[in-house]
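Excluded from the complex is one protein chain; the other protein chains are retained at their positions.
Chain naming follows the written order as A, B and C, and within any one chain the residues start at number 1.
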Amino acid sequence: MSGSSRSGGASGPSGPNGPAAVAVAVAEIEGLTVEVDGRRIVDGVSLRVLPGKVTALVGASGSGKTTTGRALLGEFPPGARVEGSVRVAEAWVGYVPQHPAAVLNPARRVGALLHDMARGQVRELPRSERRPAARSRVLAALEAVQLTDGGALLQRFPHQLSGGQQQRLVLAQALLLGARVVVADEPTTGQDALTKRRVVDELAAVAARGIGVVLLSHDLETVRALADEVLVMREGRVVESGPTERVWLTPTHPWTRQLLAVRAPLTEPVPRGPGPAAVLRVQGLRARHRPGVEVLRVPELAVHSGECVAVLGRSGSGKTTLARCLAGLHRTYEGEVLLDGVALPRSLRDRGRDRLAAVQYVFQDARASFDEHRPVLDQVARTAVRLRGVAAPDARAEAARTLDSLGLSGESAARVPARLSGGELQRAALARALLARPRVLVCDEITSGLDTVTRRGILDLLAGLLRDRDDLSLVLITHDLDTARLATRIAVLDGGEVVEQGPARDVLTAPAHPFTVSLVESSAGPAAESAKSAESAGWA
Amino acid sequence: MSGLGSWAARRLLFGGVQTVAVVLLVFALTEALPGDAAVALAGDQPDPVRIAAIREAMDLDRPAYERLADWAVGLAHADFGTSLASGRPVTSYISGAFGPTLLLASLTVALLVPVGVGLGVLAARFEGRWVDRLVSAVTLGVYAVPEFAFGVLLVTVFALRLDWLPPTAVGYGTDLLGHPAALVLPVLVLLSRPVCSLSRLVRAGMIDALASPYVAHARRYGIPGARIRYAHALPNAVAPAAQQLARTVDWLLCGVIVVEALFVIPGLGTVLMNAVAERDVPVVQGLAVVFGVITVVLNLGADLVAHRFAPRAEVAA
Amino acid sequence: MQDYPGLRRRGFLAAASGIGALTLVGCGDSGSGNKSGGADGGGDGKPRRGGRLRAAFAGGGASETLDPHLANLFADVARAKALFDKLADYGDDLSAQPRLASGWEPNAGLDRWKVTLRKADFHDGKPVTAEDVLFSFRRIADPEKAFRAKASLEPIDLKASRAVDERTVEFVLKRPTAEFPNVLAAFGAYIVPDGSSAADFDKKPVGSGPFRFVSFTPGRSAVFRRNDDHWDGAPHLDEVEFVVANEESARVNALLGGQVEYAHELNPTTARAHEGKGQIEIVRLRNSAMQAFAMKTDRAPFDDKRVREAFFLIADRQELIDGALSGAGVVGNDLFGKGYEYYADGLPQREQDLDRARALLKQAGAEKLKVTLDTSAVAAGFTEAASIFRDQAAKAGVTVDVKMGSKDSYWADILDSGTLCCYRSGAMPIEAHLSQRLLTDSTTNATKWHHKDFDALYQQAQATKDDKERAAVFGRMQRRLYAEGGFLVWGFADWIIGTAKGVKGVDRKAPANTLDWARFDKVWLA
Partner (left out) sequence: MRPLQDVKPLQGGRPFWRGLPPARFALGAVLVCVPLVLALCGPLLVGGPGPRAASFTLGDGHWLGTDFVGRDVWRQVLLGGRPVVVVALTATALAYLVALPLGLISALTHRTWLEETLMRPLDVLLAVPSLLMILLVASVFSPGATGLALLVALVNIPDAARIVRAAAADVASRPAVEALRMQGESWWRIAVGHVGRSILRPLAADAGVRLTGVLYLVATAAFLGIGVAPDAADWAVMVDRNRTGLFVQPWAVVVPALLIVALTMGCNLLCDAALRKGPRS
């Protein structure tokens, strides 16, 4: 990267970069300390972003990596006291958020912001030439991120784009900006393997243009696949840093070792033969969404007692709809969901206490599933009161015990949801469902928004539950092959169809359907070694 | 977008039903009013013989449902019927009064939107600062002042004391456009309260929009402040404001009695008041149809705007 | 949310119609118009010719018409008066003054009257003839239509009446009617050309009045131009424009802002605010509107005349004037027609006497009496008067429950139901008041005053040719009403008009409804 510091592509103002030394940073943070309400979120962090290189900040939620990344954008939390210095190359800093939809204006067509940005760059041109010049810049930027048919795309509203298109659009904005640095905040979190792979490729392409990429992530696979340099953060400090391979192979700090250890194999659930009869059976299910569009077809799916079934699929595959049909949250379907051979009412409003308790559901967004006004413990305890008729004080005691067993202290449980972390809330949500003593627990992507350490904790919990409670069956809805490994059987969904179904090992090791094949391969791609090691250690 | 088309068609169909329901309701209520057109016309000479004669002359001795049916049949042929009080066609009442009403309404809306939105954006931009507090306090205060009081105040100051503007539009009839000065005060009075509610709504919406990630994103990418406010943040504040605007226009078109009376502008509100006082059922009915249609169309418009500016995210699978 | 000031606009309907007559008063060639015009003009200097006067009235909205026989509201009458003439009209004392009629002569039995017309032309150049008169009266009496003046013309046998010659009509009456000229002056009894139809009045009305039609938009404005050939002398003004402004404050503001020169029907408070300030002129027309409470004499508790007298004594009339009329009026003496011809002004003024009222109620066994007082926002001062009287009655131990009624059907509602109500009447001859409201067969007998001997007295008066004797009979009838009638007449309201400084020749004595009120042919702009 030494010679030309020009960023590629048609866009981007050519900075007056002289023939720079080998490591001329495009952005630099020195001794950054950010303090909010007397608490140090970032404590003495230094960082250099080199052109064409990917620098990753890894750490659990709350480790300060987001605050550090935002500092490059010149943004700090309200009321923050800041020390240290942030230097950035001239030109703006690009930003790719975790949810690209959040930064896309829902009320404007996608072209609006792009045109406004481009217009600022063509101000020197004569008035008549500005419009076409701006338009050609916009189209070039879209082209650069493989968004073809840009003209039509610009006329759409953000909600009319797919998630992938949204992500690429955000990248196109950064390219159009002529950014020398792009901060990518958890770009792959919660994405399925295929999507992850695509994002990794896109970010690599950005770096290949000579742009310095700062990757904020707790997704170790992505970091490993992408990053040149890794900074491991914990409680606001950088505990370890260095080239990615070095940190991976010879971690020095104990925290780094712990973080990487998460990659270690999962505990193999005790394989139990499927019970004699299916607890829950789906027959000829065809689910629709309002306008009569069929989104899901499941001819047959059975969940046996004590078994864990994973429903694997990408976003939009219909897996959440399936989960909601089971739980009685989605009513517009034909066919039947049978509990012990008896059809369940479609709506949970029509399910009696026992049946309601028998099939419980844990939401993807734990925070949104709690009432923000009441303490978590109170909310959890209500399950026992309502579904099992336990007296209120006893229910509270039981809830406290359950929460404690799931790793949530009484002190935390007495708080309102806003004061709990995502992982804690997910545990509470599990406790809430478990208090019903369910026969089937449907978990919808319950780990997808969590960082690696937390996710690991939750998965361990689920494995423990399967072990300890004989009568409990799990239905795991997930996009994540790792999570699916917990299951005894896997059903793969694509485009609303069950494309493959069978014992977990068969599906994961010898996928039959091309879609499953690509899913398994792409998962193996970025973190091939770790996948292999997992296999050798755990599955062999 | 055929989905939007069929949605609008269904809405219009329901709007038709709604208008019919309004007309029936209004007919029932008008019939239930104490006294009828004959009694109203007789006034302080309630000679029973005369009232009976008037009733006969007006056809009021026929059963109510027959009169309603006749009227409905006429309406199907675009005939609104004739006034009981004068025998003139109801359409002449409506068309005569619609001009001034429409003029006042359009002028008011033409000013209301920029002023209301501008104030709202200004207050939101300086949220918590003195500009915001000034705008908020003034809008709150003016909102609490009754229209007539505001009207009397304006007339006293600008027309009678300073002699800048004519105090009323008396004698100008429908030719209000020829006397623009006479429109200033009525439009100001009409503006007073809607501006307040609109600007407060826009302010609230703008504060949310300005704090949103997409505005932060635009700011981050160097879009000028004014452009962010008006081109990027404002569209998101428009949806709730559109509903309010629709209700304001509805109010402006369906009779602004106080202003019409205070400034002698012969609009629909005046016709309505007179028609009810005279128990002139066909005129009241005709107005009910007009008002019903206006309301339906406006609500449809507002919903379309909301649809455009607040598109729902597609349902996740 | 809104407010409805428009509801106040309907001032009471100008009311006057009479049945029967006795003798002719003011008969002769000297038109009262000249007389009063001259008298008022004297103080205002020499009349100046020219100019346009804009007059603001409360009006009837888009239903307004120029058909003079449909005239109902003040605005209608003012417009009709400018375009048309009646055979006679009321002078300041409500006696009939000749207009298109130059004179009238009854037969000995008072049931056949010969009326001679003066030489006058309609706006289209045709002369006013006896046939026009008969056409107009027959149109009014048409049983198909329900014109307001129909009841007033009831004494005339129109089939038998005939045109003697071009300018003489012989009216045959159904019974002796000494006050027949009142019929000729009846409210709405305008003379229109033979063959006129409703459509003509809407398009281009033709009358014989002092102004010619120029344009008319219902509910907004009417413009009329001077009729140079008017028999009573051409008006001073070139043009007069009637504009409609229902809200009182709008009329005042328009007047103050120079948008109109004449504003009809102002509030007493407005008058007080501007009287003597030099900006505008305030004209108070005295004795224009009787203010009363009407007691139904045929039912309890008012079937006992002691209770009625007690109520007469409960009223503090000055307090009612000050409170309900804001001081713009004079106290009444339980009789209609103060200042009018035949008014019994020799009777002592009744004052509040609560002790005597209580004593009377006790005698009548009506202690702790409870009555409902019907009122409505139909006329200015009604609701105020009701609440003031409620307070006054409370001092005499009477509980008055004020009940608000619908203003649009108020008059019909109170005619037969209730026991006590607010009442009011515009100017009309005392004879007309008696015949319309106080005879057994009166159509609007709101006090249910049914007395055969009283009816007989009325017939006697109508059959008495001699003025003095007739006045004596009317005097007897009024004394009876004063002692035990059903009308508690507590006051007479001023009618208040505002004019710009330059407007001269506005009559200051004529009560509303009379000839010189709202009359613009004698007005000029200085």
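One rule holds for everything that comes next: a residue touches a chain if its C-beta (ideal position, glycine included) is under 8 Å from a C-beta of that chain, and two chains touch if they have at least 3 such contacts.
Because the structure is predicted, anything quoted here is derived from the model rather than measured.
Every shown chain touched by the omitted chain in the complete complex is listed here: A, B, C.
Within the whole complex, the absent chain has one touching residue among C:L347, C:A377 or C:A471, and that is C:A377.
Mapped onto subunit C, contacts with the missing chain fall at residues 1-4, 7, 248-249, 267, 269-270, 272-273, 319, 322-324, 326-327, 376-377, 383-384, 387-388, 391, 402, 404-408. Touching residues on subunit A toward the chain that is not drawn are 5, 15-18, 20, 24-26, 28, 74, 76-82, 84-90, 327, 329, 331, 347-349, 353, 356-357, 360-361, 363, 365, 368-373, 382-383, 386-387, 418, 429, 432-433, 436. Interface with the hidden chain, as seen from subunit B, comprises residues 14, 18-19, 21-22, 25-26, 29-30, 32-34, 128, 136, 140-141, 143-146, 148-149, 152, 197, 200, 204, 211, 247, 250-251, 254-255, 257, 269, 272, 276, 284, 287-288, 291-292, 295-296.
As a working rule, only the chains that are shown with their structure count from here on.
Here the CA centre of subunit B is 40 Å from the CA centre of subunit C.
Between the Cα centres of subunit A and subunit C there is a gap of 88 Å. Against subunit A, the residues of subunit B that register as touching in their complex are 3, 213-218, 220-224, 227, 231-232, 235-236, 238-239, 308-317. Within the complex, the subunit B residues that touch subunit C are 33-35, 39-51, 53-54, 57, 83, 85-88, 92-93, 96-97, 146-148, 152, 155, 159-160, 163, 166-168, 170-171, 173-174, 255-258, 260-264, 266, 269-271, 273-280.
Within the complex formed with subunit B, the residues of subunit A that make contact are 73, 75, 92-93, 95, 97, 101-108, 112-113, 116-117, 120, 157, 159, 173, 177, 289-291, 295-296, 315-321, 496.
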